[in-house]
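Note that one protein chain is taken out, while the other chains of the complex remain in position.
Take a look at subunit A:
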Amino acid sequence: ADTVVFDLGRPATAAEIAAWDIDIRPDGAGLPDGSGDVWTGEDLYIDNCAVCHGDFGEAIGRWPVLAGGQGSLTNDRPVKTIGSYWPYLSTVYDYVNRAMPFGNAQSLTDDEVYAVTAYLLYLNDLVDDDFVLDRETLSTFEMPNRDAFYMDDRADTEYAIFTGEPCMENCKDTVEITARAAVVDVTPEDEAARIARQAAATG
């Protein structure tokens, strides 16, 4: 309210803003000129992406799965991919452009990012192999899961449940252990610390 305006900093130049302001929005704001098709995207994907994400977006090891999983979001083990989960195609363009390939970010041209994004749609069975992506087709593309997200509603759905004076005495008759981390046994073990603990515990 009582903010003082300080005379600090200097005007950013147009070239500086153009160099750094690369963000894209769902309405297409920020998208550059250019275009790319599925087959160009496949070549780029095989050269730059498949080593981690797999030839079909299925992923190698624990790297992110990019394709498939449609209809799995209510499963015991959902598969959240671009096709099954992501609400906006603009996010694919923005993220590939700003952060991929992992270890060589911002190395793809605008046309190449359009092409890879088109190929990712193809891998997810969302377009045919003759599809061409550009500013117009990207900003009007409707992702299957776009309506499944809603604003944080904890204030309405949880706060009322998780307030009020809780029980302090004689709250239950019995208690039993239902799950144990030692049975799962996936914790990194510090051997020296364990030995020291056990020695101390046994005197």
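One rule holds in what follows: contacts are C-beta pairs under 8 Å (C-beta built on N, C-alpha and C of every residue); 3 or more make two chains touch, one makes a residue touch a chain; residues count from 1.
As a convention for this text, contacts and distances are computed from a predicted model.
The listed options are "Multisubunit sodium/proton antiporter, MrpC subunit", "Light-independent protochlorophyllide reductase subunit B", "Energy-coupling factor transporter transmembrane protein EcfT" or "Oxidoreductase molybdopterin binding domain protein", and the UniProt record of the chain not shown names that protein "Oxidoreductase molybdopterin binding domain protein". Only one of A:48, A:90, A:124 or A:139 touches the chain withheld from this view, namely A:90.
Seen from subunit A, the chain kept out of the figure touches residues 3-12, 16-17, 20-27, 52, 61-64, 73-74, 77-78, 80, 82, 85-88, 90-91, 94-95, 98-99, 102-103, 105-106, 148-154, 157-159, 161-164, 166-173, 175-182, 184, 186-188, 190, 192-193, 197, 200-203.
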